[in-house]
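The structure is given below, and queries will be raised subsequently.
Omission of a single protein chain aside, the complex is shown with its protein chains in their original locations.
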Amino acid sequence: MIPMPFSKVVPLAGLAALVPDGASVALGGSFLHRGPFALVRELIRQHRTYLEIVKQSPGYDIDILCRAGAVARVRAGIVAMEGHLGLAPAYRRAVERQEIELEEHACMTLTAGLRAAAYGVPFQPVGGVHGSDLPALNQWASVPDPYGSGENVWVIPAIRPDIAVIHVNEANERGDARVYGTSHWDRILSRAAKRVFVVAEKLAPVASFRERPELTLIPGFMVEAVTVVPHGAWPGSCWPLYEVDYPAVETYMQSEGLPEAHLAAAPECREPVHA
Amino acid sequence: MIPMPFSKVVPLAGLAALVPDGASVALGGSFLHRGPFALVRELIRQHRTYLEIVKQSPGYDIDILCRAGAVARVRAGIVAMEGHLGLAPAYRRAVERQEIELEEHACMTLTAGLRAAAYGVPFQPVGGVHGSDLPALNQWASVPDPYGSGENVWVIPAIRPDIAVIHVNEANERGDARVYGTSHWDRILSRAAKRVFVVAEKLAPVASFRERPELTLIPGFMVEAVTVVPHGAWPGSCWPLYEVDYPAVETYMQSEGLPEAHLAAAPECREPVHA
Amino acid sequence: MPERWSAFSYLVTNLARFIRPDEVTFSGVNSTPPMLACLLAKRAYDFDFVYINVAGGVQPTPSVIPRSSSDPVLAEGSTAIFSNEDFYDLCTRGGMDLCFLGAAQVDGLGRTNVSAIGDWHAPKVRLPGGGGGAVMLPTARRAVTWRTEHSRRTLVEKLDFVTAAGGLHGVVTPLAVFELRDGSLALRSWHPEASLVEVQRRTGFAFDATGAAPTPPPGARESAALRSLDPDGQFEREANVALR
Partner (left out) sequence: MPERWSAFSYLVTNLARFIRPDEVTFSGVNSTPPMLACLLAKRAYDFDFVYINVAGGVQPTPSVIPRSSSDPVLAEGSTAIFSNEDFYDLCTRGGMDLCFLGAAQVDGLGRTNVSAIGDWHAPKVRLPGGGGGAVMLPTARRAVTWRTEHSRRTLVEKLDFVTAAGGLHGVVTPLAVFELRDGSLALRSWHPEASLVEVQRRTGFAFDATGAAPTPPPGARESAALRSLDPDGQFEREANVALR
């Protein structure tokens, strides 16, 4: 039950302040696309620590959080900057040095765990996985089909993040949120997490949601707070508004340590937040 | 794999002819709302028999199919004409006389079985069900949480209909289909069935789907055939085009036996099919 | 002078009185009285709550009140479509505060039968069937049902079939309001034109009546709201409900 104030819109700093140290945080988007990167950077500015990050395909977000020493644990399917940018080096180093704990998934096994949480059941069967070393690594159980097919199916325990943060194209002050293009894994993340935060490119009128309610990915009553950060998925993309800023990503990757200049150059520092 | 002809549009009679006697047919919509009723009537005109009907909340469709003797088995959650119209009398009589076999579900247990099929796993856990007589009736199994919560969860075996028939607002000749208002259970039905048929109020230009692809409920490559029947959900509603025709439903309910006059008065007989 | 109850207003209004501020409250298929109760609460009470329904509506503002409680007009004015899988999952994961569910028979433990009268395999009456109950009744935080007939046939010592268990939080009939207390249905109040004895005589299960009293009369805003929802009395006529 979420109380219903007139407006759920808060400043970015206020949204980040709602994330406690040690929280399990699910991040929306995929690789460099429509990630809640402004919120990720703000968590770093606020010196958040011991976070558990849950995301099928993190990259820039997990990398910069590792540089900041903000991460204790990662539950992920595939981690990279992608393509010609290669691996996520700070993340890679943190795992290799055993500074962070990794729970390695296939993207769909992570999703199965999220489905179990969203569906209110303790575990979720998932197709495939047979022959992989991942089940033994993660001590997953297999269950024989009780209906006698002879099939054994791998089941993933429920994964219920404390908070899901989703970057969206448009939200309204009640929290309704919609995205254009693929929703990546954001639907299941928003249903699996205990609390849902939205970072929006812009506020849109409630009336525009009434006109086409089928486009709403997350209904407002499920959303605790919204912040508005134009260009907040930088240096990634937010379709159809902007593309990946590859020079900025490359500059980030060439830097070392906590990327102060990069953090200072981010849109949430450059532009007034429309809240 | 569905071959890709230039157009998947066929006449209503041709679509019905693709449904063999004895097929397991999942029907979209709910009660009197956006059901593929034109196709149901055409199955009756073609004297289809021994059908298995799968639907969470059938009403008019199952009732008229029972009157026609077209049904061998029903897998359903709740069956009624709804509200002041009460029970579905022909269906009720067929069950009471044991002329048809009923697999009684809660709507969500039926959906769990459909999820198992859609996800490619042999069974699907479902919340609740504890204390109900339904599991014993259906010989459902419960599985203890292998992760040691002590919880037992009921699991439903996969339900994979041969065919799902979905009535939609708009389709294009490639089979892409979209609906306005709630999609009821149509998303999971379209993913669980082996074959998907679409009955559309009208054809819309491919370009209009390109403009807002997020609204497409079923991508065309999953659809085998489309037929166009304006007003085809009659005597039910199709939002926002038309409301339930209550006088027609009441006239149907006051008639006995195979409702010839009702069948003859249906829109698919009155209007030329735009195919 | 306070207004008098009609059997219909008693049923709908006492369902509405189960609704609490800010909670997520759901009405489903084949559920005209709770649909009206949710819409009444929106008009009559000072607090807000999240009304979601089986038509996918989230805080809808329907332009007409439909005869079908699953009519798509119930999503009109909604800023989102919350489809069937979505609201069921919300319920099973613990996010549904109040859920209205139908029932044909109710027993003293707040369990329901919506499946069959008589033997399930050779039924005297085949009823609508499982519906939301078996999954939602045990998983919603609170579930409330109604019966238009208050009798030993509907409020029974023993169900012909247990479709759903888990304990209804509340039951409303034209005669009385029950609520769950220590795992059993207890009488909360009765129609002021009836008596405790009448409730006992017409109820098939034994119940605790500690603290029970005549139901407070309809408030002016409750009555006005119901009149506005049913200006020509069509719902009241079609509900066909009587105190006796």
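The letters A, B and C name the chains in turn, as written, and every chain counts its residues from 1.
Everything below uses one rule, namely that a residue touches a chain if its C-beta (ideal position, glycine included) is under 8 Å from a C-beta of that chain, and two chains touch if they have at least 3 such contacts.
Remember, it's a predicted structure, so these values are computed and weren't measured experimentally.
For the omitted chain, the shown partners it touches in the full complex are A, B. Touching the chain that is not shown, out of A:G14, A:G128 or A:P144: A:G128 (per the contact rule at the top). Within the full complex, the residue among A:C107, A:V206 or A:A248 touching the omitted chain is A:C107. Touching the missing chain, out of A:R45, A:R73, A:R92 or A:K194, is residue A:R92.
The hidden chain makes contact, of the residues A:R45, A:R73 or A:R187, with A:R187. Remark: the residues of chain A touching the chain excluded from display are 30-34, 56-57, 76-80, 82-84, 87, 91-92, 95-96, 98, 102, 104-109, 111, 126-134, 137, 181-185, 187-188, 237, 239-240, 243-244, 246. As for the chain not pictured, it touches chain B at residues 1-4, 117-121, 172, 174, 176, 191, 206, 209-210, 213-214, 216, 218-222.
Simple rule for what comes next: only the chains that are shown with their structure count from here on.
Taking the mean of each chain's C-alpha atoms as its centre, the chain lying closest to the overall protein C-alpha centroid is B.
Taking the mean of C-alpha positions as each chain's centre, the chain lying farthest from the centre of chain A is C. In this assembly, the C-alpha centroid of chain A lies 39 Å from the C-alpha centroid of chain C.
Averaged Cα coordinates give chain B a centre that lies 28 Å from the centre of chain C.
Centre-to-centre separation of chain A and chain B, using mean CA positions: 36 Å.
Counting partner chains per residue, chain C shows two or more touched chains at residues 56, 75, 81, 91-93, 139. Within chain B, contacts with two or more other chains are made by residues 126-127, 181.
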